[in-house]
Every structure is written in structure tokens, then in C-alpha cells.
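Apart from one protein chain that is not included, each protein chain of the complex appears where it belongs.
Here the chain labels run A and B in written order, and each chain numbers its own residues starting at 1.
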Amino acid sequence: MTALLQVEQLEVVYQRAITAVQGISLVVQPNQIVALLGTNGAGKSTTLRAISGFLGLDDARVTEGAVRFKGERIETLSPQDITRRGIVLVPERDKVFPNLTVAENLIANAPRGMTLAERRRLHELVHQYFPKLAELKGREAGYLSGGERQMLAIAGAIVCGPALLLVDELSLGLAPVAVEELTRRLVEIRRELGIAILLVEQSAAVALEIADHGYVLENGRVVLDGDGPRLKSHPDIQEFYLGGSGERRSYRTVKQYRRSRRWYG
Amino acid sequence: MSKSLPRASGYFRTSYADELPLVQTTLQRLSLKAVLLALLVFPFFATSFQLDLACQVFLAAIGALSLMLLTGYAGQVSLGHAGLIAAGAFTAGILAKELNAPFWVTIPAAAVVGALLGVVFGLPSLRLRGLYLAVSTLALHFVVVYLGGEYETKRGYSTGIVVDPPKLGGFELIDGRLWYFVMLAFAVGTLLICLNLLRGRTGRAWRAIHSHETVAEALGIGIAGYKLLAFVVSSALTAVAGALFAYYRGFVSVEAFSLFLSIQYVAMVIIGGMGSLLGAILGAVFVTLFPYAIENGMRLLPGAEKLAGAVFAVNYAAFGLVMVLFLVFEPQGLVGIWKRLQSYFVLWPFKHRPLASGRR
Partner (left out) sequence: MQLYVNIAVLASIYALIACGYVLIYRVSRVLNLAHGELMMLGSYLLLTTASLFTGHPYLAFAAAALLALVVGALVYLFLLRRMTGEMVLAAVLTTVALGILLRGVMVLIWSASQQYPREALGWANPAIALPGGARISTFALLLILSTAAVYLSLFVFLRFSRWGIRMRAAGQNPLLAAQRGISLHGVYALAWGLSTFTGGLAGMLLAMDSGLDGTMVVIGLKAFPAALVGGLDSLVGALLGSLIIAAAEIFLIHHVDPLLSDVVPFLVLIAMLVIRPWGLLGTKEELDRV
């Protein structure tokens, strides 16, 4: 079985000077939820941008490695070509068209060759997952709450008919209740539509709850990876991403940890 | 302070005082001397046509420098530069005509009128940014030109105001060579004013406003004051250029101050290179000499007589084309090319400057 998405030894350089990602490899299998964890500046968003083809805007470039989608190399394609091949991004900010109504937000996309029937089916499905959107149909998206916006963003991405959904910071700025509902929906979507999901998260607790597999990035490298439960119980993750046991660690322990990370990398 | 500092190999200054001298390296001092010498000797070898060109360049340089101050440093876009030149020219013209005011009154008067207009042009900038600001200056340009035209028709000078040559200490300023030195003095003066403003607190404030207004305000910079100051200084200098233009041509008419003139000044700033005084001067030279170059080029073509009627149109088209080419392919302008050449030779055999380079 070929992997759905395969990132091999990816290296991304900003403005020909700053290496943000140095040799990241990761795999997303069909129908899998994969989490990408790490603190600020670890290279998560850059990796996501490299996959979705949005590097050019920040004067960044893939200098090494490859991104394969269903076996085809896509790192040089334009964003909309990548979208039409079935990778759709739910961005971190500006995720809806503010002056379009909710209904228009869902219409305003240009999916790859889909018949009208398929498109209609997707629209119905979306309204099933997020019944609230059907209620808000005529409302301008600029007036939605954060949670509703995130719903609309995910719904808008799904009507593009993706095979792989990239979600950047699902939980950012949302109440835990809303996050819980959204993650539940994502799991349903994965199960019923067979869409694989690559989740980028600051909050490891949220991501590891639903992820089949996780990667931990630091300084542009993968320092740890493994399936969800295993990663969740890993002592380092426990300590540094899930809040640990609550006791303060000595400076030396932290330093030791950092050194071991460097060694892995 | 005559410490010579190496230029490209790093940042060696150890005190703020080291930042201040305008001339920092031996090479700079030498080249400055050479340029000054060339400028002083030039009129004694030049034909009157060349002198005229030089005067036009100096005039354009004053305008371009002041626009660069405003747009390239303070980041306030203006499409109304021709309006300010017109204001200066009309001030000089009207004062000379109606009150018989001498040279040394009209020039400062033009500066004052320019400064006042600068406040008017600058007021929208307190509320508007970017495109809308550009549009508001464009609109003001039309208003100024309308007022000038109104004056002309109401006073019966429908073809324009004739301005007598200025008298300097008893004798009339007609000679081309004399004009050359007057213009040179004004241009150098403008350059020094700009340099001085830019290396001090004012220049830093402008640059801060340019890169991010909100952050600049958070740093305690009075946005409104500095924006208005930029407009006032720039407009006053421009108006002086306008007054000089009136005297130099001996004639003021609204036709000379079309929107195209504003665009020419903007083109100087762009073609020269945003955010560089050297760029403003290079741009002024380029844009002023360009039509003459085109005309000469066309004379070389076969059937030159037939093309004579089309010179104007060809000029227009070529100017537009050059502007497009610069905007698309060389947004850094002539200065960008110059800097690339410079760093190519300085850094050879390496390709890139290190990230934290000393002087840019």
C-alpha cells in the first residue's frame, strides 16, 4: 500500500538564509489522523505550508527533499493545483470569507472535476455534521463566533472533496467544549468519508486524543514519533507537552532533556 | 573625527558619534571631492544646451529629493507633487508681477506657501493611508492647478504670467553659467537639508512610521506631528523648486503642471530607487535626460523627418514602457543595480552578504 502523503527529508529555507525545516520526514496513510506537535518555531506551520504549496508568499523555498501525494511529487505545484489534487488546508487565521454568507462561503470553491450530484451530496453531508451551519445559512461569515467560524472553515474545506485535510491549529482560541465537538466531528468525518487528516497543534492533549500517529518537531527536526497512545505515555511528552506531574524539574533535568533531543535529531 | 572606517567588511563603530559624520571612509571623501570638482568645472566646458540640461536636472533633483523624503522615507505617498511645484511657481510669479517683489522675497515666500500647502496636503494623511492618501493628494493637485488657471483667466493672463529674470545684487540673472551655479547651490542645499533631517531623530521617526505606524506610536513617536512635518518640509522644498522654475523659464502657466509632471516625479523616485537620496538624484537625471535621449535616438533612425511629428507620442510611450519595466523587473531602481554591482565587486568571490551585515 502506498502512503497517501509522504514527506521525505524536507528542507525549507526562508529568504535564502533561515532554515526553518531541516530534514523532516513523515508519512500519512490513507484514512489516518496524524498529529504534528511542537512549540512555536518548531517548523510545524512551515511543513504544512510546504505541503499545501504556500511557501512562495513568504519567500521561502523547498531546497531539499520531496513531498509525494499518492506517489506524485507535488512540492513544485501551485497551491490551487495541490488543492485540486485533493489536499485542502484549513488555515490558522482568516479561515472564512467575512463578507460572504455562510451558504456562499460553501459555494465559493473550485473543486476538481466533481459532478453536480457529488457536490450536492457533500453539501448535505456537511450540513449533517454541522447542523448549525444550516441554521446560519444567510448570515455573513464575519459575524460568526470563533467556534462557528472553525466549523465553517472545516465544512468549506470538505466541500472541496479532499483526500487529505490539513488542519492548522484546530484549538487555537476556542473553548474546550467547542474543541471537543470539533475533534469528534473530525473523527466522524475521517470514519465516514475516508478523509485522512494531518493536524498541526500546539495543544498536545487535543491532538493526541484523536491521532493515530504523532510527530514531535523541534528546531525543524522530528525528534520523536510513534502511534498516538504510545506517544501520549512517553515520559518526555508527559513532561513537556502535557504538563507533567506538576513538580518542578531542576535545571539539570531540563538541560539533560535538551541534550538528548539534540542527540536524537 | 577623521577616523577612516572600512566599508564592507563589518561594523566597526563603537560610539554613536561614529555614526554622525556624513563622509565616513577615505574612498567616500575622495569620490565626493572628485564629484564636486567635476560639478564646478563642468560649466566652463559645456555648451549652453548642456548647461540648460544641467539646470533642469538640478531643478528636478530638488523636487525628487523632497518627494523621496516624503515617500521613500516617511512612506507617505503623494501624487500631487506637480500641484506643489505649481504653487511655488505661481507664488513667485504673482508676487513678482503684482508687487514687483525681488528674488530674495519670492523664494522664501514660495517656501512659506509650500509649507502651508504641505499642511493641507498632509492633513488627509492623518486619517488616510496608502491608496486613499495618494488619491487625496491627486485631488488636491487638481484643485491647486484649477486655482492657478482661475487666476490666469481672471487677471487676463490667459496664456501665462511672464516673470522677469531675478536681480542678484544689481545685475540680472540671465547667463546660463550663472544659473547653473544658482541651481547647483539650491540642489546641494536641498541635499544637505535632507541628509541632516534623515540622520537625526526626525529621520528615525519617519522611518519608524514608514515601517509600522502602530508600533511607531507605541514607541512614543508622535505620528501626526511627524507626518505633517514630512509633508511641510517636502512641500516647502518643492515649492522653492517651483519658484526657481518660474524664474528660470521666465514664464508660468498651468499647462506646465499637468498630472503627467506629478507622475514624472513619482517615476524619478521609483526609477532611482525607493528609500535612497542617491536614488532620487539618479532618477532625476534619468527622467530629465530621457526625452532628449529618445529624440536623439529617433534622429538616427531612417526617415527621421517623417517621424518628427511623432516624437511626442514616442516619448510618452517610451517613458511609460521604461516605468513599467522598472516596476516589474527592477523595483529597487537604479540604486538597486548600483548596489548589486558594488557588492558583487566587494564580496567577490562570494555571492551573498552575511545576514547581519554592517552597512547596507
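Rule of thumb we're sticking to: contacts are C-beta pairs under 8 Å (C-beta built on N, C-alpha and C of every residue); 3 or more make two chains touch, one makes a residue touch a chain.
The shown structure was predicted, so the numbers you read here are calculated from the model rather than taken from an experiment.
Chemist: Among B:219, B:324 or B:337, which residue is in touch with the absent chain?
Modeler: With B:219, B:324 or B:337 as choices, the missing chain is touched by B:324.
Chemist: May I ask which residue of B:124, B:166, B:242 or B:279 touches the chain that does not appear here?
Modeler: Final answer for the missing-chain contact: B:124.
Chemist: Kindly note down the residues of subunit B that lie in touch with the hidden chain.
Modeler: Contact residues on subunit B toward the absent chain are 77, 124, 127-132, 134-136, 138-140, 142-143, 146, 149-150, 153, 259-260, 263, 266-267, 270, 310, 312-321, 323-324, 327-328, 331.
Chemist: What residue numbers in subunit A mark contact with the hidden partner chain?
Modeler: That gives, for subunit A, the contact residues 52, 54, 57, 79-80, 83-84, 88-89, 91, 94-100, 104-105, 107-112, 156-157, 160.
The definition used in the following text is that only the chains that are shown with their structure count from here on.
Chemist: For subunit A and subunit B, what's the span in angstrom between their mean Cα positions?
Modeler: 51
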